[in-house]
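For this view, one protein chain was removed and the others were kept in their places.
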Amino acid sequence: MRRVAVIGVGQSKFGELWDSSFRDIVLSAGVEALEDAGLEGKELEAMYIGNMSGGRYLGQEHIAALIADYAGLAELNIPSTRVEAADASGGLALRQACMAVASGMHDIVIAAGAEKVTDVGSKAMEILASATDREWEVFTGATLASLYAMIARLHMREFGTKPEDLAMVSVKNHKNATLNPKAQFRREISLEVALNSPYVAEPLRLFDCAPLSDGAAAVILASEDIAKKYTDTPVYISACSQASDYIALHSRKDLLTMQAVVHAARQAYEQAGIEAKDVGVAEVHDSFTIAEILAYEDLGFAKKGEGAELIREGVTCLDGEIPVNPSGGLKACGHAVGATGIRQAVEITLQLRGEAGKRQVDAENGLALNVGGTGATATVTIFTR
Amino acid sequence: MLPRFWRKIKYRYDLVGTKCKNCGNSYYPPRNLCPVCRRKSDIAEMKFSGRGEVISYSVVHEAPEDLKAQKPYVVALIKLEEGPVITSQLVCDPENVRTGMRVKKAFRKYGEEGEAGIIYYGTKFVPDE
Partner (left out) sequence: MIGIVSYGTYIPRYRIKAEEIARIWGEDGDVISRGLGIIQKSVPSLDEDTATIAVEAAREAVQRVKIDTTKIGAVYVGSESHPYVVKPTATIVGEALGIGNEYFAADLEFACKAGTAGMQNCIAMAKAGVIEYGLAIGADTSQGAPGDPLEYSASAGGAAYLIGSKDVIAEVEAMYSFTSDTPDFWRKEGQPYPSHGGRFTGTPAYFRHVTSAAKLIMERTGLNASDFKYAVFHQPNGKFPARAAKMLGFSSEQIKQGLIVPYIGNTYSGSSLLGLAAVLDVVKPDERILLISFGSGAGSDAFVIRATKAIEDLERNPKVWDKIKGGVYIDYGLYLKFRRKIKVR
């Protein structure tokens, strides 16, 4: 397998983008990535798109062709493929692109992720809930937040994790987002505000839940030798793994461990030849604050049950030992569903290149964890300078 | 969605699931293939007693459109006495729910397909202590 490098990254602003259509948003991220890579566009040999639910958010399927078309690539007639794994769709697109380059099938490909959620108004959350088992979870009135809330309650009961610990994750991510011009929420919040926000699904409160955002992100990947022609600062993808688990939370033997994350992480570390402690910066899937605590544990940053320690001791803060979600994460940078996995890759690339501005941390290796639903799909990607 | 609901009526109206005779594991919701035995699965239908225990729960305040009139309502992970854990609504005042609470099945209305559409009945749980 060939070594794969990131040679260009781009990202739209995340948030409620009332003025922009789905096409506009994808285009802005794609063009930024092309500019960043110094490509004209015709160099692209294939396109992979992560998109969860164009069908329900926009009433539009055949997203892959649509995006290729509006990205000005129609006349190149390149293969364009959409992949879907709920909010891990972006992670899947990245992995497909990686495999295409690593295998030698293509030399330069673009992986993008995009979602436009605000056009459907209050239905957006219900659409995201289809990431879980529609027939046996959603039918009962379980929302995505309530499923994570049940994990949180169990975690609190089993391991003594406190509402304050969850709130600290939110406070940290909001603080990081103030340093990210692309983030949706660029305002610090206090622990008190987070702890007194209204309940969404007890014990989770408003500030425990990531918003649903419009947004898109794109990365351009190339084989190592070609990458060197375009950039002096290639960031290599040393592993990109994916794993699955039972779709419904209730089917899992251990409700407090996301086996898909554990398996994807184990494979990724092995392939990259590193250990959890070698990770210098991480973007993890904090769709809910409890998910970030679980990620600490399932990625091996902390032992099972001790995830909250990391946030209490500041280990995952911007100036901590393993900064997590320097972008602001899903909570504060925004969660544009299918775009999230690619957006994480953009952030890690910027961090490893030393181009992350005021939120720059010092790291050799970076990790991105993208999770679908309550953990039925996970992708772990490891980047290195 | 009408045929989709109808197809599972038997399994929703009562706790009818499946059991793998090869390994002895029981499943609710029903499975046609046992995740332990896979191709060696030997699946038969089984009816669960309807008694169980609350493993975890959440009081839902941000409800989907169709359930807004019922908020706050309780969803719970319930461990049936035969083993499987299922997601269900728990008909109980939010302040009285607790982990470890014993519960039993109840036949209730889950919703309907709009004002003129069919009614979705199914199994919920109520306190049993």
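Per-chain residue numbering starts at 1, and chain names A and B are given in the order in which the chains are listed.
Convention: a contact is a pair of C-beta atoms (placed from the backbone, for glycine too) under 8 Å apart; a residue touches a chain by one contact, two chains touch by 3 or more.
Only a predicted model underlies this, so the values are computations on that prediction, with no experimental measurement involved.
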Out of all the chains shown, which come into contact with the hidden one?
B
Name every residue on subunit B in touch with the hidden partner chain.
9-10, 13-14, 16, 47, 69-70, 91, 106-110, 119, 121, 124
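What we mean here is this: only the chains that are shown with their structure count from here on.
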From the C-alpha centre of subunit A to that of subunit B, how far is it in Å?
31
Subunit A-facing residues of subunit B, complex
4, 8, 29, 35, 55-65, 67, 70, 73, 75-77, 84-89, 94, 99, 110, 120, 122, 124
Show me the residue ranges of subunit A that touch subunit B in the complex, using the header's touch definition.
122-123, 125-126, 129, 133, 135-137, 139-143, 145-147, 149-151, 153-154, 157, 198-204, 246, 248-251, 255
